[in-house]
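One chain of protein is taken out of this complex; the other chains stay put.
Presenting chain A:
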Amino acid sequence: MSDRQAIYDTVTAQIEPFNKKGVTLNDATTFQGDLEWDSLTVMDFVAAIEDEFDIIITMNMQAEIETVGQLVDAVAKLKG
C-alpha cells in the first residue's frame, strides 16, 4: 500500500464520524458542497486530522483545500 493510500484511508476514516449524510467518499468529494459541513464542523475535523498526523494545517492552507484529495496531498506534504 502506497503512503498516499494509507493517508487517504486514515483521512476518510476520520471523516466518517462527521459524515452525517453518508456521502460516498472519493478524491473529488468536497467538504462544503458534498459533505455540507459548516465552519464549526470543519474546525473539529481539522483539529482531529492535525492530532492524528501530528501536523499543523494553518487557516491559510485550509482556505485552499476544498476536496478530500487536496487534503490528502496537503497532509502528505506536511508529513514530509
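The rule is simple: a residue touches a chain if its C-beta (ideal position, glycine included) is under 8 Å from a C-beta of that chain, and two chains touch if they have at least 3 such contacts; residues count from 1.
By definition in this document, contacts and distances are computed from a predicted model.
**Q** Per UniProt, what's the omitted chain called: "Peptidoglycan-associated lipoprotein", "Ion-translocating oxidoreductase complex subunit D", "8-amino-7-oxononanoate synthase" or "Acetyl-S-ACP:malonate ACP transferase"?
**A** Options "Peptidoglycan-associated lipoprotein", "Ion-translocating oxidoreductase complex subunit D", "8-amino-7-oxononanoate synthase" or "Acetyl-S-ACP:malonate ACP transferase" considered; the missing chain's recorded name is "8-amino-7-oxononanoate synthase".
**Q** So one chain is hidden, and I want to know which residue out of A:2, A:24 or A:58 touches that hidden chain in the complete assembly.
**A** Result: among the candidates, A:58 touches the missing chain.
**Q** For review purposes, identify every residue of chain A that touches the missing chain, sorted by number.
**A** Residues in contact with the chain left out: 38-40, 43, 47, 50-51, 54-56, 58-60.
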